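A single protein chain has been omitted from the complex, and every remaining protein chain is retained in its original position.
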Amino acid sequence: MSKLDNIPVRHQPTEAAGRKRTNPLAHVFDELVKFCQSRSMFMLHYCTGCGAIELPPAMTSRFDMERLGIQPMVTPRQADILLITGYVSIKTLKRIILTYEQMQSPKYVIGICSCTVNGGMYWQSYATAKVLKDYLPVDVYIAGCMPRPEAVISGMRELMSDIKSGRAQNWKRYYENYDHYLGNQQKLFGEDWQTPTDIIAEARHYGLMTDRTLGEHTALLEKHQRPLEALEMRLSAREKQKT
Amino acid sequence: MSKDLNIWLDDLLGDIENIQFKRKSSRRVRVDVGSEALPALLELLQGRASYVHLSAISCVDWIEDEEFELVYHVWSYETRSLVSAHTRIPREPGVYLSIYDLYQPAAFFERDIHEMFGVFFEGSPDMEKFILTEWDGPPPMRKEFDSEAFVNQHFEWEQYHPQWLKDLEEEGGGVTTRPEDIRL
Amino acid sequence: MNLSELLIELLLMPLVAFVIGLGMVLMMRKIAARLGRRIGPPLLQPIYDIIKLYGKRTQISHGLIHEIGIIMAVGGYVAAETLLPVPGMNGLADKGGVITLAYVMMIPSLGMALGVGQCANPNGSIGISRALTAMLAYDIPFILVIFGAAYVYGTTNLADIIAIQQQQGVSGWGLMQMPLLALAGMLALPAVMGKQPFEIYIAPAEIATGPMVEMSGKFMGGLFVMQCFQLYTAGVLYTTLFLGGGAYWITFLPKIYAVVAIPMAAAMLFPRYRTEDVIRLMWKWPVLVGLMGLAVAMK
Amino acid sequence: MTPLDQLLLLSALTVVVPLFTGNRRITGPLATLLYTGQGLLLLRMAGLGYGSETPVSSAVSLQVLGLELHWRFDALSWFFALITIGAGLLSSWFASGEWAQRYRDSGSSLRLFHAALALNVFTMLVLLASGELLSLFIGWELVSWASFLMMSLGSNTALRYAMRYVTYAFAGAMAVLMGLVLVYTRTGSFEFQAFRDAVPSMDADTVWLLFGLFAAGFGVKMALLPFHLWQAKAYAETPGPGAAFLGAISSRMGLFAMIVVLVQIIGVARLVELPVPFTFLSGRDLLAWVAVFTIIFPTFTALRQHDARRLLAWHGIGQGGYMLLGILIADDLGSAGGLMHVFNHATYQAVLFMSVTAVIHRTGTSDLNKLGGLVARMPLSFLAMLIGIIGLAGLPPMNGFVSKWLVYRALILEGSPLLFLGAVIGTLGTILSVYKLIHNTFLGQLRLEHVDIEEAPSSMLWPMMILSTVVFVTGYFPGLVLDWIASVQAAVGLPVLAHHLGGVHIDKGGLDMIWVVSVLLAGFGVGALVFLSGNRSKRVHQLDNYAGGHFLTADTRYQYSDNFYPGLMHLIGPWYRKSFRWLEGGFVSTVDTVSQLMQGLYRHTHPAFYLLAVVVFALSWVMGGD
Partner (left out) sequence: MRPENYQARSQPPSNEFELNFGPNHPGIEGNYAFRVKLNGDQVLEARADAGYLHRGFEKLMEGRLWIQNIALVPRICVPDPVPMEVCYSLAIEEIGGLEVPERAKWIRVMQLEMSRLAAHLFAFGGHAATTGMYTTMFWGVADRDLILDRFEELTGGRVYSIYNIPGGVRRDVPEGFLDRLSSLLDYLESRLPDYDNLFFTNQVFVKRARGVGAMTQEQALKWGVTGPNLRATGLEFDVRRDDPYLVYDQLDFEIPTESGGDALARNLVRRAELKQSIRILRQVIERLPSIEGPIRCPIPNPLAWNVPAGEAYTRVESSKGELAYYVVSTGGDKPYRVHVRGPSSMHAVQVLEKLALGARLEDIAQIMFSLDACPPEVDR
């Protein structure tokens, strides 16, 4: 497993990602979108662990996160925030990665509870993954076992200010350093690990490729798998032969 | 009423050979029985003494004795007492009979024990993996499986050693005496 | 009216509808929050949500029909708004009339159904199946009410209907002229707007939000925009048929907001009905009341 | 020879040519060419469709038992003939390419198929051209036999239902014949004019009897309730293009005859005066209610089908109700709606059958549980079906909406809330079931065995695309069809609809489809702009899908298809089982018994029967020609 030190901690714009925008209106527009992103966060309804028990209080009458524009959403397609509420068993981690890859960027991961940092009190358990950020880029950690609703909300607010100021760019790291994350996943789940989402194609599509996106692990992936290509419409068999 | 029944139960169990029988309290009875007689005993308890509720099947791995101990906790809603029937089976090959025909909840416990200890129950409806579907290692609850060693071998740790922790250590804070050094 | 004025109206009407619809969405969420003893979202929350959804960097699509479906869903309502006269703007009211409007309002449902179908997710398909069944349930009283109104006013042109009602002041309102039909319309309204207890088609706990299951980014944003239009259309149509439409925005706005607020307030106090119970309920009370209303109105 | 004679002669030639060219590949294109010729000849009579009052008569007439049989074309005939020849042309085009090859390879006789199709067209033209009641009856019989021939080309199931049809048709023909006898005893003539003159003097009982006999007799062909049970399965099992043709126009012959007798001759006004004993209803109301139930029941039966062709065939029955309902309203709007629906229905029903046939051609099945996701592989067939279902469901911007709008508007003007409600229930049921159709065939999960299939061949695509264009264009500019409708109304004696290119203008709420469709398209444009304002999207594989956070695998069936509307079925399912099924069961068993008997008779002789009919007709043609 490659060391985390090799990975830039804060996002540094790369050439592919940082298109120069000369239009001043575009800048205003970007700021508007960023502001709205910070004020409208849909979090995924996925109770991965016991910390999820403090989310209903945070969402309901007493603390009411909807004040801040935070709403629970059901499927990963609609959600912006993936809350990892506590320990992740290996079986769950696979689902979390699937879910994370199905979410739409910009997307943010919040590690709630101490277990997401270093395994927490289950450090000697054979069934839980220990360091969440080896597998997914985590934006905010909220410590505690389990953190109170106030702590959850303050963590959310921190994420909000990060989004507003444009610092919360960790989702790009997943595309840009996919090889690193995939390597860690492969180490845990076996070399023929594959998710249905084709992250490499997505990075290519949205111009998020860097020289760290591809590497030995993605090569292994491409060797094992036939990436799931979209079922494009086609009129005749000739096009099929072309591709 | 329930007292009488308990006495009756004592008589009943006293009649059966090959079992040791110990009353721990008014509502707890421990029975030690050979593995070949256990199904018969449970059948008797269920049929004659209304022990219809299988509370749990516990498995204990006595690795030094090369044996698994299976404990069947059955409860009677009428006598309001719990019989724990202990039996031992050899660790190898670790095969035993299912009591699913008597108690349907046994299916879950037997499946669980099969998964965690590797004891196979013949006649159980479903011995497929349930909780550990994505686990390739040995049955983890066996004593020879060392979870900590497994973890150290497979996972790495986030290095977290900030200055304040170092300062604290220099001051001698935190637990310095190891537990094994201060045994009473 | 000359063509250029008309074109300006046609551009303005959907825009106005969207803005008012945003307010209705906000009102809906506020009502839900107040009933749940919460504070609720801030004033501009609906627009934040929509901008955020459109501003997503990556968006997945399941194919061309998925995209066309959303375009139809939004576009159908955009077209429908031009058939709905509002104060100062008649749009195309005389070109289609209320029957056309009722059918144009089905285009977005069809578009959404196609888009969701392409997603290859049974959750979405079940949602659509339920939504269409619910449409079958509520459209019968709804169409009955439209029939009654059109018959009583003697025209299907919504602009004429408004004019007829306004000639006689409040006593000329449909509500006064045909109270039973107005009641039937009000009973069917929560179902038209797709709120509890008639929202089984999105039931998250059963089918994980049904049609929205694979919608992301601008697709979801399209649905949010569509929801604004949906609430607006239902409110304005009811106001036009029974509350005398509006001569001025100052009287018109309170009316349409009130029409939307009443079902919303009730909605948060009910769980959802099963699909067949929705049909049973819709085919029983609103239809019964509506038929009685018709009998009275047609004498 | 008048243009009509030329037309009929060419049409007869079209029957004969396939018999000679046989199973060769040329048969299809040749037949298509001949249909084109027929179409051109028909266009020579286009004046009929644009207000020319004088009918084109045939030079041929026959003397049988002292009665003169003669043939002529008026606007009504021309309108129906246009649809017939159009349907025949496109069906045979559809059947001339790869489909024919497959059909031939499967051991079926292409010769017989094309001959049967041409025979259908020919007999229909003869029926449409009939100039008095007797020739109407002869034409009627010929059409029955021709469509029987077509149906019996299909599988054994089709034959069984065709037999059932023959039983019905026989009973219906008997009823019509009795009606004719009755008319003859009263008037001493089979001429329309004589009959029309005699109607005012007839007493109510006689008119009732005539009304009942003709309505029942012609209702069989139209598959009006309760004579509807033969049609769906018989049509569904007919070979694809044949089903498209039959579904488009065949059963409308019943409507044609009904218009001729009930509207043109007896007159709807007379029907209104006929009270149904012990009720508030009049004869017209009775028939209107039959029409409404014909809309509702078959539509909801269609909802339960899981075979695409049967689903469509059931809808074909249901849509007939709208036409009859519209015509029975008998004002300018309603009758225009009913007549226009004949045209509209023919266009979209043919598209739908063709699209389903294209799917069968590629996948080998029309079982809605075994399809899905084909839009990625057959996008143009999907487009055709989409346009077809929007038309069938009667939503803007397709032509089905216009005709239904006219019917609804007329019902509002007339003040018939319950008929209106029935019609709307039918429309809503149609929306439900057509969505099921398109969802289960083209949307959803693409099955593994269909991953490598291709789009339908161009010989199939062209007719579908042409028809789709017609469906859309006549929806955009309904005035194109309304012109013909107005002539028909004038010819039949109904009030003539004042219309313009975009629709109708009424003071109290008209319809201008040009505006409505334009604004709808503009709305889609705005929708597209709004959509495109988001970032671009990326297509993903169908396995990259939400499954409760679970991994989807290729061997999972992740497609919702069977029992598509369970909520509705929980409510109305028991009705099917109890009342409806019971009724149907009783009816079917009776008819089946009779048809068993008839089958025994025809099994030995039915090829001879149609031969006989053809020969008799041909002989009479030749003899009368001189």
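By letter and in written order, the chains are A, B, C and D; residue numbering begins at 1 in each of them.
In the analysis below, a contact is a pair of C-beta atoms (placed from the backbone, for glycine too) under 8 Å apart; a residue touches a chain by one contact, two chains touch by 3 or more.
Bear in mind the structure is a predicted one, so any value in this text is a computation, not a measurement.
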Shown chains that the omitted chain touches within the full complex: A, B, C, D
Hidden-chain contact residue, picked from the options C:Gly91, C:Gly117, C:Gly174 or C:Pro197: C:Pro197
Touching residue (missing chain; options D:Phe20, D:Tyr50 or D:Phe551): D:Phe551
Residue touching the undisplayed chain, where the options are D:Arg447, D:His505 or D:Lys538: D:Arg447
Options A:Arg67, A:Lys91, A:Arg157 or A:Lys187, residue touching the unrepresented chain: A:Lys91
On chain B, residues whose C-beta touches the chain left out of the figure: 27-28, 52-56, 58-61, 71, 73, 75, 77, 80, 82, 84, 103-105, 107-109, 112, 116, 130-134, 140-141, 145, 147-148, 179-180, 182-184
For chain D, residues in touch with the removed chain: 369-370, 447-449, 451, 543, 547-551, 553-564, 566-567, 569
Interface with the unshown chain - residue positions in chain C: 32, 35-38, 122-123, 126, 196-197, 199-200, 203-208, 268-275, 277
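Keep this in mind: only the chains that are shown with their structure count from here on.
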Chain pair, C-D or A-C, that carries the greater number of C-beta contacts: C-D
Longest centre-to-centre distance from chain A, chain (CA-based): D
Intercentroid distance (Cα basis), chain C paired with chain A, Å: 36
Interchain centroid distance [CA atoms averaged], chain B/chain D, Å: 73
For chain A, residues that touch 2 or more chains besides their own: 75, 77, 94, 102, 202, 205-206, 230-233
Of all residues in chain D, the ones touching two or more other chains: 373, 375-376, 379, 446, 538-540, 542, 544-546
Sites on chain D touched by chain C in the complex: 372-373, 375-376, 379, 382, 386, 390, 393-396, 401, 405, 408-409, 412, 415, 417, 420-421, 424-425, 428-429, 431-432, 435-436, 438-439, 442-446, 507-512, 515-516, 519-520, 522-528, 530-531, 533-540, 542, 544-548, 558-560, 564-568, 570-571
Complex contacts: residues of chain C adjacent to chain A: 29, 33, 36-42, 44-45, 47-49, 51-52, 55-60, 63-64, 204, 208-209, 212-217, 220
Complex contacts: residues of chain C adjacent to chain D: 10, 14, 53-65, 67, 70-80, 82-83, 92, 94-100, 103-104, 106-107, 110, 113-114, 117-123, 125-126, 128-130, 132-133, 135-136, 139-140, 143-144, 147-148, 150-151, 154-157, 160, 200, 208, 213-214, 217-219, 221-222, 225, 274-276, 278-280, 291, 294, 298
